[in-house]
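Shown here: the complex without one of its protein chains, the others still in place.
Order of writing sets the labels: A and B. Residues in every chain begin at 1.
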């Protein structure tokens, strides 16, 4: 199947997801064998208008494991020609002359789509503002599949800042493509999942419920997907931030309520919303997620580079 | 012919330019074939005391297409030992122990020459203050040659901030080596080409004229070389900046006055001095310039690395 740009999680059909996960599985073997040289003539640009060392490292590791090379900036916003008034479109056209694929993180919603519109080479969205972060959602789904075997029939609790976290938004779009999924949104009133997502679920007949009591939900689900209350998204509403954090903490107590085969996920970084005593529990899957991210990004890069 | 450091455009004789352009042409084929491994043991340092993602990416892409590797900093001024009082000369001597070629962008005029004076390995000037930016001038000349076939007899209009734009200064030096070139400097009074360049042209018997009306010049020339009014070079003379911008805009109207075979060039980034309606005109050559920059820089790197 042909994949060119990677902009949003909605673009992935079930067969395309199947191909992606199959490719990622092969990439696990490639890495175990010490990498490949298959993409040794290819160059990836990490074009980050907003810094994210973690995501950038994950993509660059993926490209290097494929045998490719990277050129990289983490403060394109401050440094590049943007500060001289250049449009994103012009920057993308120029970079088309330098590399074979662009991985872009941007602070504005919709930036990835704008970039793709003028780019002959593939653009991969590594997060645009509070918009989407599709590769995170894809690695989340891949982790669930690896750990639990099947997505159809999955029961998942999404916990924390559902209003502003793009991760849970992208993941929800993906989950809505599967059968008999049940989603439990657990959030304080002011951080509830937004209407557009709920409308999308209604339209696709996906079962969901909104809860505020984590302990009631936890025994039901296969996945507890915890998220960080993102201070940086609150602006000067510091009081709201303080009110929101600390409400839902995954600790030994929550673990004791969980099913034996259930898993705890988190897009990371975490602050204190999962206590470190959870790390050593076999159900803790958040560091596996980070590891799976490299395999998924290798697969995506291989697919768009052809 | 032997090329060691690349410091200023004046250093390029006609035969050296010929060899450079011939090498660049071969590099276009190398890239089309997916690059080479010829320089796989070699390391380039991007030593940028002033950020320029665009120029850095272009050089790094060039080095990687040659099979080489890069180590890179874009804020050498803030980060490196400079802030601890180290001289540029000491930094260069130390970096001589690490790599095979240094590409340097610096904020001070003459910095590239100072670096070259103490460096055993090649130093390539990627712009020093309002001094020179020779690789930009070389790629400009290469673009003109590719698009128009010949430099001798060229008629070119240089438009905009001629006083502070180092690009037009470096390009003028190069053009003065050719026969029967005619240069039309089009600038507002306060941004006129500086006396040292005009004296150089007089000395070499190069025809030039200074104009303020762009529409009178445009029908005459083979190249309209537009430049950005560089806000950052005006310091606190904001009123002067505001007075200067917007005087010369390349738009559909200007295009209609141009010869059919003429081209529009720009060193980029642009702000609004070329309207986007011009982009789709076959005479728009500015994104080709960016692409040609990689070939010219590959050729320069190959020549200095031997």
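Just so we're on the same page, a contact is a pair of C-beta atoms (placed from the backbone, for glycine too) under 8 Å apart; a residue touches a chain by one contact, two chains touch by 3 or more.
Quantities reported herein were computed from a predicted structural model and do not represent experimental measurements.
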Which of B:93, B:177, B:259 or B:283 contacts the chain that the document leaves out: B:93
Option touching the unshown chain, where B:3, B:20 or B:45 are the choices: B:45
Residue in contact with the excluded chain [from A:20, A:43, A:70 or A:115]: A:70
Positions on chain B where the hidden chain makes contact: 41, 43, 45, 69, 71-73, 76, 78-81, 84-86, 90-91, 93-99
Residues in chain A touching the chain absent from view: 34-35, 51-54, 56-58, 60-61, 64-65, 70, 72, 74-75, 228, 230-232, 268-272, 287, 290-291, 293-294
